[in-house]
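Following: one structure in C-alpha coordinates, then a few remarks.
Note that one protein chain is taken out, while the other chains of the complex remain in position.
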Amino acid sequence: MDDLGVVIAFWALAAMTIGAAAMLILVRNLMHAILFLILSFVGVAGLYITLSADFVAVAQVLIYAGAISVLMIFAVMLTPLSERDNSGNFLQLPALVLSGLVIAGVTFVALETEWREAGRGSFDTTAAEIGEALLSPFVLPFEIASVLLVAAMIGAIVIVRDD
Amino acid sequence: MSLLANWYDFRDLGNPVARLIEALQDAGLSGGWIYAISGLLGAIGILSFVGVAAVINIWIERRLIGRIQVRRGPNRVGPFGLLQPVADAIKLIQKEALQPDNADGIMFTLAPIVIFIPAILAFSVLPWGEHMVLADLNVGVLFLLALSSTTTIIIFMAGYASNNKYAILGSMRVIAMLISYELPVVLALLGVVLFAGTMSLTGIVSFQETYWSWLIFFQPLAFLIFLLGSTAELNRTPADIAEAESEIVAGFHIEYSGMKFGLFYAVELVNTVAVSAIIASLFFGGWWTYGLEEFIPGWILFIGKIYSIYFIFIWFRGTLPRFRVDQLMAFAWKVLLPLALINAMMVALEIFIWTEYEISAGIVLPIFAVVNFALAGVLIVGFGRVMSRTMERFPKLPRLVKDIDVPLPEPSTA
Partner (left out) sequence: MSIVLLAARVDLEHVLIVGAVLFAIGLYVALSKRNAVAVLMGIELMLNAVNLTFIAFARFVESPRPLDGHVFVIFVITVAAAEAAVALALAVAVYRHRETIDVGKISLLRW
(Lines give C-alpha, C1' and ligand atoms only; values in the text may rest on other atoms or scores of the structure.)
Protein backbone atom coordinates (compact mmCIF):
# COMPACT_ATOMS: atom_id res chain seq x y z
CA MET A 1 0.00 0.00 0.00
CA ASP A 2 2.25 2.78 -1.27
CA ASP A 3 -0.26 5.12 -2.88
CA LEU A 4 0.43 8.43 -1.22
CA GLY A 5 -3.20 9.50 -0.95
CA VAL A 6 -4.19 6.27 0.78
CA VAL A 7 -1.24 6.51 3.17
CA ILE A 8 -2.11 10.09 4.11
CA ALA A 9 -5.74 9.09 4.54
CA PHE A 10 -4.76 6.15 6.72
CA TRP A 11 -2.63 8.20 9.09
CA ALA A 12 -5.16 11.03 9.27
CA LEU A 13 -7.95 8.58 10.05
CA ALA A 14 -5.78 6.74 12.54
CA ALA A 15 -5.03 10.01 14.33
CA MET A 16 -8.73 10.90 14.33
CA THR A 17 -9.76 7.48 15.64
CA ILE A 18 -7.19 7.36 18.41
CA GLY A 19 -7.74 11.00 19.33
CA ALA A 20 -11.49 10.50 19.60
CA ALA A 21 -10.94 7.34 21.63
CA ALA A 22 -8.58 9.20 23.96
CA MET A 23 -11.17 11.94 24.43
CA LEU A 24 -13.43 9.16 25.72
CA ILE A 25 -11.17 9.04 28.77
CA LEU A 26 -10.78 12.78 29.19
CA VAL A 27 -14.23 14.32 28.69
CA ARG A 28 -16.32 15.04 31.74
CA ASN A 29 -19.73 14.36 30.25
CA LEU A 30 -21.03 10.94 29.32
CA MET A 31 -23.04 12.28 26.38
CA HIS A 32 -19.91 13.86 24.90
CA ALA A 33 -18.12 10.57 25.46
CA ILE A 34 -20.77 8.79 23.37
CA LEU A 35 -20.37 11.32 20.58
CA PHE A 36 -16.60 10.87 20.61
CA LEU A 37 -17.16 7.11 20.54
CA ILE A 38 -19.26 7.57 17.40
CA LEU A 39 -16.49 9.66 15.85
CA SER A 40 -14.08 6.88 16.69
CA PHE A 41 -16.38 4.29 15.08
CA VAL A 42 -16.58 6.39 11.92
CA GLY A 43 -12.78 6.72 11.93
CA VAL A 44 -12.44 2.93 12.17
CA ALA A 45 -14.82 2.63 9.21
CA GLY A 46 -12.55 4.99 7.28
CA LEU A 47 -9.55 2.81 8.20
CA TYR A 48 -11.43 -0.20 6.82
CA ILE A 49 -11.89 1.66 3.53
CA THR A 50 -8.18 2.38 3.28
CA LEU A 51 -7.63 -1.35 3.86
CA SER A 52 -10.06 -2.01 0.95
CA ALA A 53 -12.83 -3.51 3.08
CA ASP A 54 -15.72 -1.41 1.79
CA PHE A 55 -18.58 -3.70 2.79
CA VAL A 56 -17.33 -4.07 6.35
CA ALA A 57 -16.78 -0.31 6.55
CA VAL A 58 -20.36 0.46 5.59
CA ALA A 59 -21.65 -2.26 7.92
CA GLN A 60 -19.56 -0.69 10.69
CA VAL A 61 -21.17 2.72 10.19
CA LEU A 62 -24.62 1.20 9.87
CA ILE A 63 -24.41 -1.00 12.97
CA TYR A 64 -21.99 0.73 15.33
CA ALA A 65 -22.63 4.39 14.58
CA GLY A 66 -26.27 3.91 13.67
CA ALA A 67 -27.56 1.28 16.08
CA ILE A 68 -25.26 0.48 19.01
CA SER A 69 -24.57 4.13 19.83
CA VAL A 70 -28.30 4.84 19.71
CA LEU A 71 -28.77 2.02 22.22
CA MET A 72 -26.18 3.67 24.44
CA ILE A 73 -27.92 7.02 24.16
CA PHE A 74 -31.16 5.34 25.16
CA ALA A 75 -29.46 3.66 28.11
CA VAL A 76 -28.08 6.99 29.32
CA MET A 77 -31.38 8.78 28.83
CA LEU A 78 -33.27 6.06 30.69
CA THR A 79 -31.01 6.32 33.75
CA PRO A 80 -31.47 10.00 34.63
CA LEU A 81 -30.55 9.83 38.33
CA SER A 82 -27.27 8.05 37.81
CA GLU A 83 -24.02 10.02 37.60
CA ARG A 84 -23.11 11.27 34.16
CA ASP A 85 -19.72 12.73 34.97
CA ASN A 86 -17.73 9.95 33.27
CA SER A 87 -15.40 9.76 36.25
CA GLY A 88 -12.91 6.99 36.96
CA ASN A 89 -12.74 4.52 39.81
CA PHE A 90 -9.88 3.22 41.95
CA LEU A 91 -8.59 1.02 39.12
CA GLN A 92 -7.24 3.92 37.06
CA LEU A 93 -3.55 3.34 37.75
CA PRO A 94 -3.58 -0.45 37.28
CA ALA A 95 -5.63 0.03 34.12
CA LEU A 96 -3.07 2.51 32.81
CA VAL A 97 -0.24 0.09 33.52
CA LEU A 98 -2.13 -2.76 31.87
CA SER A 99 -2.90 -0.65 28.81
CA GLY A 100 0.74 0.31 28.49
CA LEU A 101 1.70 -3.35 28.72
CA VAL A 102 -0.79 -4.22 25.98
CA ILE A 103 0.60 -1.56 23.66
CA ALA A 104 4.19 -2.60 24.37
CA GLY A 105 3.47 -6.31 23.99
CA VAL A 106 1.51 -6.08 20.78
CA THR A 107 3.97 -3.61 19.25
CA PHE A 108 6.86 -5.93 20.10
CA VAL A 109 5.09 -8.93 18.59
CA ALA A 110 4.02 -6.97 15.51
CA LEU A 111 7.53 -5.72 14.82
CA GLU A 112 9.42 -8.90 15.65
CA THR A 113 7.29 -11.46 13.82
CA GLU A 114 8.14 -12.35 10.24
CA TRP A 115 4.71 -11.92 8.68
CA ARG A 116 4.09 -13.84 5.47
CA GLU A 117 2.97 -10.80 3.54
CA ALA A 118 1.21 -11.54 0.29
CA GLY A 119 1.93 -8.25 -1.46
CA ARG A 120 -1.41 -8.33 -3.25
CA GLY A 121 -3.28 -5.25 -4.35
CA SER A 122 -6.55 -4.09 -2.94
CA PHE A 123 -9.65 -6.26 -3.32
CA ASP A 124 -11.96 -5.41 -6.22
CA THR A 125 -15.28 -6.48 -4.78
CA THR A 126 -15.85 -7.80 -1.32
CA ALA A 127 -19.62 -7.87 -0.83
CA ALA A 128 -20.34 -10.74 -3.22
CA GLU A 129 -17.48 -12.88 -1.92
CA ILE A 130 -18.48 -12.24 1.70
CA GLY A 131 -22.04 -13.26 0.86
CA GLU A 132 -20.87 -16.48 -0.77
CA ALA A 133 -18.54 -17.26 2.13
CA LEU A 134 -21.35 -16.62 4.63
CA LEU A 135 -23.68 -19.04 2.91
CA SER A 136 -21.31 -21.82 1.89
CA PRO A 137 -18.43 -22.55 4.31
CA PHE A 138 -19.72 -20.42 7.17
CA VAL A 139 -23.38 -21.32 6.96
CA LEU A 140 -23.48 -22.95 10.40
CA PRO A 141 -21.95 -19.95 12.25
CA PHE A 142 -24.24 -17.72 10.20
CA GLU A 143 -27.33 -19.56 11.41
CA ILE A 144 -26.03 -19.66 14.96
CA ALA A 145 -25.45 -15.89 14.80
CA SER A 146 -29.04 -15.34 13.75
CA VAL A 147 -30.26 -17.54 16.61
CA LEU A 148 -28.00 -15.56 18.94
CA LEU A 149 -29.53 -12.29 17.73
CA VAL A 150 -33.05 -13.57 18.32
CA ALA A 151 -32.06 -14.84 21.77
CA ALA A 152 -30.44 -11.52 22.64
CA MET A 153 -33.49 -9.61 21.47
CA ILE A 154 -35.89 -11.72 23.49
CA GLY A 155 -33.55 -11.64 26.47
CA ALA A 156 -33.27 -7.84 26.37
CA ILE A 157 -37.04 -7.48 26.18
CA VAL A 158 -37.57 -9.87 29.09
CA ILE A 159 -34.95 -8.15 31.23
CA VAL A 160 -36.33 -4.64 30.88
CA ARG A 161 -40.00 -5.54 30.86
CA ASP A 162 -42.15 -4.35 33.73
CA ASP A 163 -43.51 -7.26 35.70
CA MET B 1 -25.01 3.89 -26.01
CA SER B 2 -23.71 5.59 -29.11
CA LEU B 3 -22.72 8.84 -27.49
CA LEU B 4 -20.32 10.91 -29.50
CA ALA B 5 -18.08 11.11 -26.44
CA ASN B 6 -16.26 14.18 -27.62
CA TRP B 7 -15.41 16.97 -25.26
CA TYR B 8 -18.28 19.09 -26.57
CA ASP B 9 -20.79 16.30 -25.93
CA PHE B 10 -22.62 17.74 -22.99
CA ARG B 11 -25.18 14.97 -22.93
CA ASP B 12 -22.84 13.41 -20.40
CA LEU B 13 -20.73 15.88 -18.48
CA GLY B 14 -18.34 13.03 -17.75
CA ASN B 15 -16.96 13.41 -21.29
CA PRO B 16 -15.44 16.89 -20.96
CA VAL B 17 -14.03 15.91 -17.58
CA ALA B 18 -12.50 12.77 -19.07
CA ARG B 19 -10.91 14.83 -21.87
CA LEU B 20 -9.58 17.27 -19.30
CA ILE B 21 -8.08 14.43 -17.29
CA GLU B 22 -6.48 12.95 -20.40
CA ALA B 23 -4.98 16.33 -21.20
CA LEU B 24 -3.62 16.55 -17.66
CA GLN B 25 -2.16 13.07 -17.96
CA ASP B 26 -0.44 14.09 -21.18
CA ALA B 27 0.92 17.10 -19.33
CA GLY B 28 2.61 14.65 -16.98
CA LEU B 29 0.77 15.09 -13.70
CA SER B 30 0.96 12.24 -11.22
CA GLY B 31 -2.04 10.07 -10.33
CA GLY B 32 -2.75 11.72 -7.02
CA TRP B 33 -3.13 15.18 -8.52
CA ILE B 34 -5.46 13.94 -11.25
CA TYR B 35 -7.51 12.10 -8.65
CA ALA B 36 -7.73 15.27 -6.56
CA ILE B 37 -8.68 17.46 -9.53
CA SER B 38 -11.39 15.13 -10.80
CA GLY B 39 -12.78 14.78 -7.28
CA LEU B 40 -12.80 18.55 -6.94
CA LEU B 41 -14.64 18.98 -10.24
CA GLY B 42 -17.28 16.45 -9.20
CA ALA B 43 -17.62 18.07 -5.78
CA ILE B 44 -18.09 21.50 -7.37
CA GLY B 45 -20.79 20.10 -9.64
CA ILE B 46 -22.64 18.41 -6.80
CA LEU B 47 -22.33 21.35 -4.44
CA SER B 48 -23.59 23.79 -7.04
CA PHE B 49 -26.61 21.58 -7.67
CA VAL B 50 -27.26 21.18 -3.94
CA GLY B 51 -26.91 24.90 -3.33
CA VAL B 52 -29.25 25.87 -6.13
CA ALA B 53 -31.71 23.16 -5.11
CA ALA B 54 -31.74 24.26 -1.47
CA VAL B 55 -32.60 27.82 -2.53
CA ILE B 56 -35.08 27.04 -5.29
CA ASN B 57 -36.91 24.33 -3.35
CA ILE B 58 -38.00 26.78 -0.68
CA TRP B 59 -39.86 28.68 -3.35
CA ILE B 60 -41.19 25.56 -5.12
CA GLU B 61 -42.40 24.01 -1.91
CA ARG B 62 -44.10 27.07 -0.47
CA ARG B 63 -45.65 27.95 -3.78
CA LEU B 64 -46.99 24.43 -4.45
CA ILE B 65 -48.31 23.98 -0.95
CA GLY B 66 -50.02 27.32 -1.36
CA ARG B 67 -51.68 26.05 -4.52
CA ILE B 68 -52.74 22.82 -2.83
CA GLN B 69 -54.21 24.71 0.11
CA VAL B 70 -56.02 27.17 -2.20
CA ARG B 71 -53.95 30.21 -1.44
CA ARG B 72 -51.32 32.02 -3.41
CA GLY B 73 -48.08 31.34 -1.59
CA PRO B 74 -45.24 33.87 -1.63
CA ASN B 75 -45.77 36.29 -4.51
CA ARG B 76 -44.49 39.67 -3.38
CA VAL B 77 -40.71 39.55 -3.61
CA GLY B 78 -39.62 39.55 -7.23
CA PRO B 79 -41.55 38.08 -10.15
CA PHE B 80 -43.86 35.28 -8.91
CA GLY B 81 -42.18 35.61 -5.53
CA LEU B 82 -39.02 34.05 -6.93
CA LEU B 83 -36.77 36.13 -4.71
CA GLN B 84 -38.55 34.96 -1.56
CA PRO B 85 -35.73 32.50 -0.60
CA VAL B 86 -33.22 35.36 -0.82
CA ALA B 87 -35.41 37.52 1.39
CA ASP B 88 -35.77 34.61 3.84
CA ALA B 89 -32.02 34.09 3.95
CA ILE B 90 -31.36 37.79 4.54
CA LYS B 91 -33.89 37.82 7.33
CA LEU B 92 -32.41 34.71 8.96
CA ILE B 93 -28.84 36.02 8.74
CA GLN B 94 -29.84 39.29 10.37
CA LYS B 95 -31.43 37.57 13.34
CA GLU B 96 -29.44 37.01 16.48
CA ALA B 97 -28.27 33.43 16.91
CA LEU B 98 -29.54 32.88 20.43
CA GLN B 99 -28.14 30.18 22.62
CA PRO B 100 -29.86 29.06 25.81
CA ASP B 101 -27.94 29.55 29.03
CA ASN B 102 -27.60 25.91 29.95
CA ALA B 103 -27.15 24.68 26.42
CA ASP B 104 -24.22 22.48 25.53
CA GLY B 105 -22.34 25.11 23.53
CA ILE B 106 -20.16 23.05 21.22
CA MET B 107 -22.78 20.46 20.41
CA PHE B 108 -25.38 23.18 19.95
CA THR B 109 -23.25 24.97 17.37
CA LEU B 110 -21.91 21.86 15.70
CA ALA B 111 -25.20 20.03 15.09
CA PRO B 112 -26.66 22.23 12.32
CA ILE B 113 -23.32 22.19 10.51
CA VAL B 114 -22.59 18.48 10.80
CA ILE B 115 -26.09 17.53 9.68
CA PHE B 116 -25.15 18.68 6.15
CA ILE B 117 -22.44 16.03 5.80
CA PRO B 118 -24.68 12.98 5.26
CA ALA B 119 -27.09 15.05 3.17
CA ILE B 120 -24.40 16.09 0.71
CA LEU B 121 -22.48 12.80 0.79
CA ALA B 122 -25.61 11.05 -0.46
CA PHE B 123 -25.26 12.83 -3.80
CA SER B 124 -21.73 11.56 -4.35
CA VAL B 125 -22.77 7.99 -5.23
CA LEU B 126 -25.63 8.91 -7.54
CA PRO B 127 -25.10 8.37 -11.26
CA TRP B 128 -26.00 11.51 -13.21
CA GLY B 129 -24.96 10.07 -16.53
CA GLU B 130 -23.17 7.04 -17.93
CA HIS B 131 -19.75 8.43 -16.99
CA MET B 132 -21.02 11.12 -14.70
CA VAL B 133 -20.67 9.68 -11.24
CA LEU B 134 -18.32 10.98 -8.58
CA ALA B 135 -17.80 7.81 -6.54
CA ASP B 136 -19.01 4.55 -8.03
CA LEU B 137 -19.08 2.53 -4.82
CA ASN B 138 -19.62 -1.22 -4.93
CA VAL B 139 -21.80 -0.89 -1.85
CA GLY B 140 -23.63 2.28 -2.88
CA VAL B 141 -27.08 1.35 -1.61
CA LEU B 142 -25.72 0.26 1.75
CA PHE B 143 -23.70 3.49 1.90
CA LEU B 144 -26.89 5.52 1.53
CA LEU B 145 -28.52 3.55 4.34
CA ALA B 146 -25.52 4.13 6.58
CA LEU B 147 -25.72 7.86 5.89
CA SER B 148 -29.38 7.98 6.81
CA SER B 149 -28.66 6.21 10.08
CA THR B 150 -26.03 8.78 11.08
CA THR B 151 -28.57 11.59 10.66
CA THR B 152 -30.34 10.18 13.71
CA ILE B 153 -27.39 10.86 15.95
CA ILE B 154 -26.97 14.41 14.70
CA ILE B 155 -30.62 15.25 15.29
CA PHE B 156 -30.26 13.82 18.75
CA MET B 157 -27.19 16.03 19.26
CA ALA B 158 -29.26 19.11 18.41
CA GLY B 159 -32.11 18.11 20.67
CA TYR B 160 -29.95 17.13 23.62
CA ALA B 161 -27.71 20.19 23.42
CA SER B 162 -30.70 22.57 23.47
CA ASN B 163 -31.44 21.61 27.09
CA ASN B 164 -35.16 21.91 26.52
CA LYS B 165 -37.77 19.30 27.28
CA TYR B 166 -39.55 19.73 23.98
CA ALA B 167 -36.27 19.39 22.13
CA ILE B 168 -35.47 16.17 23.99
CA LEU B 169 -38.96 14.84 23.31
CA GLY B 170 -38.56 15.65 19.65
CA SER B 171 -35.18 14.03 19.33
CA MET B 172 -36.25 10.88 21.20
CA ARG B 173 -39.21 10.69 18.84
CA VAL B 174 -36.84 11.00 15.89
CA ILE B 175 -34.67 8.19 17.17
CA ALA B 176 -37.60 5.87 17.84
CA MET B 177 -39.15 6.63 14.47
CA LEU B 178 -35.98 6.37 12.42
CA ILE B 179 -35.05 3.06 14.02
CA SER B 180 -38.52 1.72 13.28
CA TYR B 181 -38.57 2.87 9.68
CA GLU B 182 -35.03 1.77 8.95
CA LEU B 183 -36.09 -1.88 8.84
CA PRO B 184 -38.80 -1.67 6.14
CA VAL B 185 -36.63 0.68 4.09
CA VAL B 186 -33.66 -1.69 4.28
CA LEU B 187 -35.83 -4.66 3.36
CA ALA B 188 -37.42 -2.80 0.46
CA LEU B 189 -34.00 -1.91 -0.88
CA LEU B 190 -32.97 -5.52 -0.33
CA GLY B 191 -35.64 -6.49 -2.86
CA VAL B 192 -34.21 -4.02 -5.39
CA VAL B 193 -30.64 -5.13 -4.77
CA LEU B 194 -31.56 -8.81 -5.08
CA PHE B 195 -33.38 -8.16 -8.32
CA ALA B 196 -30.58 -6.15 -9.90
CA GLY B 197 -27.89 -8.38 -8.43
CA THR B 198 -25.68 -5.45 -7.45
CA MET B 199 -25.45 -2.85 -4.73
CA SER B 200 -23.77 -0.24 -6.92
CA LEU B 201 -26.16 2.46 -8.10
CA THR B 202 -24.42 2.58 -11.48
CA GLY B 203 -24.94 -1.16 -11.71
CA ILE B 204 -28.63 -0.86 -10.88
CA VAL B 205 -29.13 1.81 -13.54
CA SER B 206 -27.28 -0.24 -16.13
CA PHE B 207 -29.38 -3.27 -15.16
CA GLN B 208 -32.47 -1.25 -16.04
CA GLU B 209 -30.84 -0.20 -19.29
CA THR B 210 -29.85 -3.77 -20.16
CA TYR B 211 -33.33 -5.20 -19.66
CA TRP B 212 -35.00 -2.11 -21.13
CA SER B 213 -37.31 -1.56 -18.21
CA TRP B 214 -37.49 0.56 -15.10
CA LEU B 215 -37.29 -1.36 -11.85
CA ILE B 216 -40.60 0.02 -10.63
CA PHE B 217 -42.31 -2.41 -12.99
CA PHE B 218 -40.73 -5.32 -11.11
CA GLN B 219 -40.74 -3.85 -7.63
CA PRO B 220 -43.92 -1.81 -7.14
CA LEU B 221 -44.27 -2.92 -3.52
CA ALA B 222 -40.68 -2.00 -2.72
CA PHE B 223 -41.25 1.40 -4.31
CA LEU B 224 -44.30 2.08 -2.16
CA ILE B 225 -42.58 0.91 1.01
CA PHE B 226 -39.52 2.98 0.26
CA LEU B 227 -41.58 6.05 -0.55
CA LEU B 228 -43.60 5.85 2.67
CA GLY B 229 -40.64 4.83 4.81
CA SER B 230 -38.47 7.64 3.49
CA THR B 231 -41.25 10.15 4.11
CA ALA B 232 -40.92 9.16 7.74
CA GLU B 233 -37.13 9.21 7.68
CA LEU B 234 -37.20 12.70 6.21
CA ASN B 235 -39.44 14.06 9.00
CA ARG B 236 -41.85 15.39 6.45
CA THR B 237 -45.39 16.28 7.21
CA PRO B 238 -47.44 13.14 7.40
CA ALA B 239 -44.73 11.90 9.75
CA ASP B 240 -43.16 15.03 11.17
CA ILE B 241 -43.72 14.02 14.76
CA ALA B 242 -40.20 15.20 15.56
CA GLU B 243 -41.00 18.85 15.00
CA ALA B 244 -44.77 18.76 15.33
CA GLU B 245 -45.55 22.43 15.90
CA SER B 246 -48.91 21.78 17.50
CA GLU B 247 -47.66 19.13 19.94
CA ILE B 248 -44.08 19.88 20.93
CA VAL B 249 -43.70 23.38 19.52
CA ALA B 250 -40.88 22.77 17.06
CA GLY B 251 -39.26 19.62 18.36
CA PHE B 252 -35.53 19.29 18.15
CA HIS B 253 -34.89 22.75 16.69
CA ILE B 254 -37.03 24.71 19.10
CA GLU B 255 -34.07 26.63 20.51
CA TYR B 256 -32.43 27.36 17.19
CA SER B 257 -32.79 30.79 15.71
CA GLY B 258 -31.27 32.79 12.90
CA MET B 259 -29.12 31.02 10.36
CA LYS B 260 -28.75 27.93 12.55
CA PHE B 261 -32.46 27.35 12.12
CA GLY B 262 -32.02 28.19 8.45
CA LEU B 263 -29.49 25.37 8.12
CA PHE B 264 -31.95 22.86 9.58
CA TYR B 265 -34.59 24.16 7.22
CA ALA B 266 -32.28 23.87 4.23
CA VAL B 267 -31.00 20.42 5.12
CA GLU B 268 -34.55 19.11 5.18
CA LEU B 269 -35.00 20.28 1.60
CA VAL B 270 -31.63 18.89 0.53
CA ASN B 271 -32.45 15.55 2.13
CA THR B 272 -35.74 15.43 0.31
CA VAL B 273 -33.98 16.05 -2.99
CA ALA B 274 -31.46 13.35 -2.12
CA VAL B 275 -34.17 10.79 -1.38
CA SER B 276 -36.02 11.79 -4.56
CA ALA B 277 -32.79 11.25 -6.48
CA ILE B 278 -32.31 7.84 -4.87
CA ILE B 279 -35.85 6.83 -5.81
CA ALA B 280 -35.33 8.17 -9.33
CA SER B 281 -32.18 6.17 -9.90
CA LEU B 282 -33.34 2.98 -8.18
CA PHE B 283 -36.86 2.72 -9.55
CA PHE B 284 -37.08 5.10 -12.51
CA GLY B 285 -33.87 4.38 -14.38
CA GLY B 286 -31.83 7.37 -13.26
CA TRP B 287 -30.48 9.09 -16.35
CA TRP B 288 -31.76 6.31 -18.62
CA THR B 289 -35.19 6.96 -20.15
CA TYR B 290 -35.89 4.48 -22.96
CA GLY B 291 -33.49 6.08 -25.41
CA LEU B 292 -34.65 9.62 -24.79
CA GLU B 293 -31.25 10.42 -23.31
CA GLU B 294 -29.83 10.36 -26.86
CA PHE B 295 -31.61 13.64 -27.54
CA ILE B 296 -31.91 15.28 -24.14
CA PRO B 297 -28.94 15.14 -21.76
CA GLY B 298 -29.39 12.34 -19.24
CA TRP B 299 -28.67 14.55 -16.27
CA ILE B 300 -31.47 16.93 -17.25
CA LEU B 301 -33.85 13.99 -17.46
CA PHE B 302 -32.58 12.86 -14.08
CA ILE B 303 -33.24 16.28 -12.56
CA GLY B 304 -36.69 16.19 -14.12
CA LYS B 305 -37.36 12.83 -12.49
CA ILE B 306 -36.02 14.10 -9.16
CA TYR B 307 -38.44 16.99 -9.18
CA SER B 308 -41.35 14.78 -10.27
CA ILE B 309 -40.79 12.64 -7.20
CA TYR B 310 -40.19 15.72 -5.09
CA PHE B 311 -43.66 16.82 -6.16
CA ILE B 312 -45.09 13.63 -4.63
CA PHE B 313 -43.48 14.52 -1.32
CA ILE B 314 -44.90 18.05 -1.51
CA TRP B 315 -48.27 16.57 -2.34
CA PHE B 316 -48.10 14.36 0.76
CA ARG B 317 -47.21 17.38 2.83
CA GLY B 318 -49.98 19.49 1.42
CA THR B 319 -52.79 16.97 1.79
CA LEU B 320 -52.14 14.59 4.66
CA PRO B 321 -52.57 15.42 8.35
CA ARG B 322 -49.96 14.41 10.89
CA PHE B 323 -50.04 10.92 12.35
CA ARG B 324 -49.94 10.23 16.06
CA VAL B 325 -46.70 8.72 17.32
CA ASP B 326 -48.23 5.33 18.10
CA GLN B 327 -50.01 5.20 14.76
CA LEU B 328 -46.77 5.88 12.96
CA MET B 329 -44.90 3.19 14.88
CA ALA B 330 -47.69 0.69 14.37
CA PHE B 331 -47.68 1.45 10.65
CA ALA B 332 -43.97 0.68 10.43
CA TRP B 333 -44.02 -2.51 12.46
CA LYS B 334 -47.40 -3.97 11.58
CA VAL B 335 -47.81 -3.02 7.93
CA LEU B 336 -44.60 -1.98 6.21
CA LEU B 337 -42.31 -4.56 7.80
CA PRO B 338 -44.41 -7.65 6.92
CA LEU B 339 -44.99 -6.32 3.42
CA ALA B 340 -41.27 -5.71 2.95
CA LEU B 341 -40.44 -9.21 4.23
CA ILE B 342 -42.92 -10.82 1.87
CA ASN B 343 -41.54 -8.74 -0.99
CA ALA B 344 -37.95 -9.74 -0.25
CA MET B 345 -38.90 -13.43 -0.08
CA MET B 346 -40.82 -13.14 -3.34
CA VAL B 347 -37.84 -11.55 -5.07
CA ALA B 348 -35.52 -14.24 -3.76
CA LEU B 349 -37.86 -16.90 -5.16
CA GLU B 350 -38.07 -15.17 -8.52
CA ILE B 351 -34.32 -14.75 -8.82
CA PHE B 352 -33.89 -18.39 -7.86
CA ILE B 353 -36.28 -19.46 -10.63
CA TRP B 354 -34.62 -17.15 -13.12
CA THR B 355 -31.07 -18.29 -12.50
CA GLU B 356 -31.71 -21.93 -11.72
CA TYR B 357 -33.81 -22.78 -14.79
CA GLU B 358 -31.96 -20.38 -17.08
CA ILE B 359 -35.11 -18.96 -18.62
CA SER B 360 -34.51 -16.08 -21.00
CA ALA B 361 -35.19 -12.63 -19.61
CA GLY B 362 -37.71 -11.77 -22.32
CA ILE B 363 -40.09 -14.47 -21.09
CA VAL B 364 -39.52 -14.30 -17.39
CA LEU B 365 -39.42 -10.57 -16.73
CA PRO B 366 -42.97 -9.75 -17.96
CA ILE B 367 -44.27 -12.63 -15.85
CA PHE B 368 -42.42 -11.26 -12.82
CA ALA B 369 -43.85 -7.82 -13.46
CA VAL B 370 -47.42 -9.13 -13.60
CA VAL B 371 -46.91 -11.38 -10.58
CA ASN B 372 -45.35 -8.60 -8.50
CA PHE B 373 -48.05 -6.10 -9.37
CA ALA B 374 -50.73 -8.66 -8.50
CA LEU B 375 -48.94 -9.48 -5.26
CA ALA B 376 -48.65 -5.81 -4.36
CA GLY B 377 -52.33 -5.22 -5.02
CA VAL B 378 -53.46 -8.29 -3.09
CA LEU B 379 -51.19 -7.53 -0.14
CA ILE B 380 -52.15 -3.87 0.12
CA VAL B 381 -55.87 -4.56 -0.15
CA GLY B 382 -55.60 -7.54 2.19
CA PHE B 383 -53.64 -5.64 4.82
CA GLY B 384 -56.07 -2.77 4.50
CA ARG B 385 -58.97 -5.13 5.14
CA VAL B 386 -57.30 -6.86 8.08
CA MET B 387 -55.74 -3.88 9.80
CA SER B 388 -58.31 -1.14 9.37
CA ARG B 389 -61.70 -0.86 10.94
CA THR B 390 -64.79 -0.71 8.79
CA MET B 391 -65.72 2.73 7.64
CA GLU B 392 -68.88 4.21 9.05
CA ARG B 393 -70.49 6.19 6.33
CA PHE B 394 -73.10 8.01 8.41
CA PRO B 395 -71.82 8.30 11.97
CA LYS B 396 -74.61 8.82 14.46
CA LEU B 397 -72.55 10.29 17.29
CA PRO B 398 -69.66 12.71 17.36
CA ARG B 399 -66.60 10.68 18.19
CA LEU B 400 -63.72 11.77 20.41
CA VAL B 401 -60.07 10.91 19.93
CA LYS B 402 -60.11 8.51 22.87
CA ASP B 403 -62.85 6.50 21.24
CA ILE B 404 -60.87 5.72 18.12
CA ASP B 405 -59.23 2.58 19.42
CA VAL B 406 -62.47 1.18 20.82
CA PRO B 407 -64.01 -1.45 18.55
CA LEU B 408 -66.96 0.03 16.78
CA PRO B 409 -70.50 -1.30 17.08
CA GLU B 410 -71.99 -3.09 14.11
CA PRO B 411 -73.29 -0.55 11.59
CA SER B 412 -77.04 -0.51 11.91
CA THR B 413 -79.02 -0.94 8.74
CA ALA B 414 -81.32 1.99 9.21
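Letters are used for the chains, namely A and B, taken in the order the chains are written, and counting of residues starts over at 1 for each.
Basically, a residue touches a chain if its C-beta (ideal position, glycine included) is under 8 Å from a C-beta of that chain, and two chains touch if they have at least 3 such contacts.
Everything numeric here is computed off the predicted structure, so don't read it as measured data.
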Omitted chain: which shown chains does it touch?
-> A
Had the left-out chain been drawn, it would touch chain A at residues 1-2, 6-7, 10-11, 14, 17-18, 21-22, 24-25, 30, 33-34, 37, 40-41, 44, 47-48, 50-53, 55-56, 59-60, 63-64, 67-68, 71-72, 74-76, 78-79, 81-84, 86-89, 91-92, 94-96, 98-100, 102-103, 106-107, 110-111, 115-118, 120, 122-123, 126, 129-130, 133-134, 137-138, 141, 145, 148-149, 151-153, 155-157, 159-160
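As a working rule, only the chains that are shown with their structure count from here on.
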Whole-Å gap separating chain A and chain B, where each centre is the average of the chain's CA atoms | 29
The chain A residues in contact with chain B across the complex are 3-5, 29, 31-32, 35, 38, 42, 54-55, 58-59, 61-62, 65-67, 69-70, 73-74, 77, 125-127
Would you mind writing out the residues of chain B in touch with chain A in their complex?
-> 31-32, 35-36, 104, 107, 137-139, 142-143, 145-146, 149-150, 152-153, 156-157, 160, 168, 172, 175, 179, 182, 199
